[in-house]
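Note that one protein chain is taken out, while the other chains of the complex remain in position.
Let's turn to chain A:
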Amino acid sequence: MPAVSKGDGMRGLAVFISDIRNCKSKEAEIKRINKELANIRSKFKGDKALDGYSKKKYVCKLLFIFLLGHDIDFGHMEAVNLLSSNKYTEKQIGYLFISVLVNSNSELIRLINNAIKNDLASRNPTFMCLALHCIANVGSREMAEAFASEVPRVLVAGDTMDSVKQSAALCLLRLYKTSPDLVPMGEWTSRVVHLLNDQHMGVVTAAVSLITCLCKKNPDDFKTCVSLAVSRLSRIVSSASTDLQDYTYYFVPAPWLSVKLLRLLQCYPPPEDAAVKGRLVECLETILNKAQEPPKSKKVQHSNAKNAILFEAISLIIHYDSEPNLLVRACNQLGQFLQHRETNLRYLALESMCTLASSEFSHEAVKTHIETVINALKTERDVSVRQRAADLLYAMCDRTNAKQIVSEMLSYLETADYSIREEIVLKVAILAEKYAVDYSWYVDTILNLIRIAGDYVSEEVWYRVIQIVINRDDVQGYAAKTVFEALQAPACHENMVKVGGYILGEFGNLIAGDPRSSPLVQFNLLHSKFHLCSVATRALLLSTYIKFINLFPETKGTIQEVLRSDSQIRNADVELQQRAVEYLKLSSIASTDVLVRAGGTGGRRLPPGPRAGTGWLRGAGNGARGLSPPGGAGSHLAPGRGLAGWAGWGMGHRPDPSTPSPSADLLGLRAAPPAGSAAPTTAGNLLVDVFSDNTSATSGLAPSTEDNFLSLPVMQPGSCQPQMLGLYIGSEGHRQGLAHLFSPPPPRGRFVCKNNGVLFENQLLQIGVKSEFRQNLGRMYLFYGNKTSVQFQSFTPIVTYPAGAQLNIQTKAVEPLVEGGAQVQQVLNIECLSDFTLAPLLNIKFRYGGTLQNITLKLPVTLNKFFQATEMLSQDFFQRWKQLSQPQQEAQKIFKANHPMDSEVTKAKLLGFGCALLDKVDPNPDNYVGAGIIQTKSLQVGCLLRLEPNAQAQMYRLTLRTSREPVSRHLCGLLAEQF
């Protein structure tokens, strides 16, 4: 049956479209369009009233022109008029015009509300659907304001036609997503759940989507949907392939509805009711069984539809993670797909297996497929499939197969696509650290990484290897030897030179006994690379040289010669020049004693301790979904300081600013000012200046300098670094560079116990924050100050919440122009829906003098902001304390004090943290005891805490007990950083 013929109905439109298609050039097209626009304009302006047909035709032409990419600035009124027509075709064109153009002209919406209201009330199902589709397609807040209460009525009214119900359900879904606050919950909600029983499968299809969305926010209100969904699913799954007639697709009964029902069930834990659960397990088994049956059709549509259900069923099985039998069956099924001739299936099987690998029940089963997966990594044509294979290898990795997987990944890296190299590098680095049984293997692996894919080895990776070498005595000699050998290669990557520079500078003495790697040989080897390296690497090598002078006095003459050469001491680069000058002076003026103190004693340059970037985890997060470290405990290399601990670095180990700064310690100059020595006064003054002033020198550049200075997110490791920073802060040239380094500062720690302050500051922009929190709600005022005299353009701050739906943050856009010297304010309304650990992110983009600035900050919204202090008596406290005695309810940290142990300050911090301080509860008056409730929308979490200072050891023990494990851990981590 030829349903429609070309352009039937509107001949003029068809002619116009043909004309446009026949235009030979863009100019001809524009000419033709302008002619048509003039024609339409004159028709609309003419005295003669247009009939509905002409109006429809012209509006349709305008729409066509708009879709070609031209602006339309008239015709809206005519389109609105079409809405009141009682002819379907005219109404349809009117609605279409509005839904397509509404983005460009939101004024339109107000004009059409009335027409939509009339159509909704018309009892004509065709018109009602048109109106509902329009509301759904526009989906703006204005639409929600006007119709959010009307649509639910239409949805559950007894006499509503099925097709209207379908549209109403999805229309309501759209309004709810746009403006959940405007959709009133009420009596209709229970009736919506019962739509799962509706006879019309189309209605069920639409309703499941709505319920899935609603139940994510209100799981309790909708939990009856579980049993209804199970019974609906069971009826579909057990039906014969012809039972459902219209809804059978290539012999598969209702595939899309099945998928949607299985997704709905993933919003809930396994059903508690044994009968329901039994029925569901039966369904899942049937689905798995059907995958083994011979196909009813050879068409790909048949197998795709069937497998769509299968993959969703497997997702549900993984979500429950409680049925070992089903998990292993799922794994076996996916194993078959790994070798299927359809690329799609291989891809999806790899992807799905990745999640199976994290379940303790199926981890072993997944591991049996290692050879197939390695083969996929080597042979798949589609890079995205290879990527999934790499993800899966990463996920299935454990102690037993780590060496094999890492070596396969390394060999793949030699030929890997550029697009995924960085990610593979990161994966290898993480696995090598996590599963290293001997450190020489770890060092080899990382050096191999640098050798094979040096460009893709980020700073975090090579900082890490240095850090581990520093922390492990037993590997230092091996590392020095290996890196020395690696540097022999005629062409080696600059990152290798950096690692070599550090490691030889620290531990070169361990191999200096061998004449083949004597101090001078080491130095010459490093210096042979010097001239090919970038400024940053050269700077690093200069630091290595000064360490060499200390380690090996016999190299002093040679190195001084190098430092003294014009290419160093008169280098055009100010940093290199300055290093050369200062190191030269240092090596000639300072007594051996000073140098030894500068370097530390016994050749141990670097104080063991973590110093690495938070960037690592960020990088891993961007890298891939597959990158969350596979299950199991933390790193073997540095317990408690493995990858999991990295996020907190820099913050947790911030030295107390009141103790002598590391730079002073290293040079020993603060204690013994060189003014009295034979040192030339210029150099001496510079140094003294720097040390007495290193806070104020930067204060104009960054807020609260010691925070930033000491918790610099990505700071190069090595003893010389703090020293360098200290030294160079004094010179004007370096201020710029440092200011750059200092932004963005990590705001997290500073705002845990206070609500107001400067969140961020650089030379252009200052961001102030003021916030208040009550129960589970909060309001935050952000003040963006333009510090320059030039206008910021396209100023767009955007707040995002990285994971899940634990926070609901609403805000309004700010004006895109910020005048010089002006301040704009943005208000965030924050609702805490459930407990969370990640901070929301604030991304600010703007143009300043033509260059795009892009800043991303963590907003100081931490879980403790939703603390409500609770007073209680001693006996109550201990009773509750005992109630929360399960091991996972408690989190404890023992840590060194980073600030003076002042009891008033500590009290203020605890109060700022949000809990009530309870006096006379703890028998030891030195201890602090607190209590409070974390208020979230979905639940309240009672928290008890106890802080025991030990003034003698300068240590604290912090214990938190709450009813929820992640809350205990998270709060404990947050608070521990404060002391």
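Note that in this section contacts are C-beta pairs under 8 Å (C-beta built on N, C-alpha and C of every residue); 3 or more make two chains touch, one makes a residue touch a chain; residues count from 1.
By our rule, contacts and distances are computed from a predicted model.
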From "Response regulatory domain-containing protein", "Leptin", "AP complex subunit sigma" or "Ras-related GTP-binding protein", the hidden chain's UniProt protein name:
"AP complex subunit sigma"
So which of A:Ile317, A:Cys331 or A:Leu348 would be touching the chain we can't see?
A:Leu348
Across A:Asn304, A:Ser358 or A:Thr537, the one contacting the chain not displayed is A:Asn304
Check the options A:Ser190, A:Asn289 or A:Thr796 and report the residue that touches the missing chain.
A:Thr796
Of A:Leu37, A:Ile116 or A:Leu170, the residue in touch with the unshown chain:
A:Leu170
For the chain that got dropped from the picture, name the residues of chain A it touches.
1-4, 6-7, 14, 17, 21, 60, 63-64, 67, 69, 87-89, 92-93, 96, 100, 103-104, 106, 126, 133, 136-137, 139-141, 163, 166-167, 170-171, 173-174, 177-180, 201-202, 205-206, 209, 212-213, 245-247, 249, 254-257, 259-260, 263, 301, 304-305, 307-308, 311-312, 343-344, 347-348, 381-382, 384-385, 625, 794, 796, 798-801, 805, 808-813, 843, 845, 847, 852
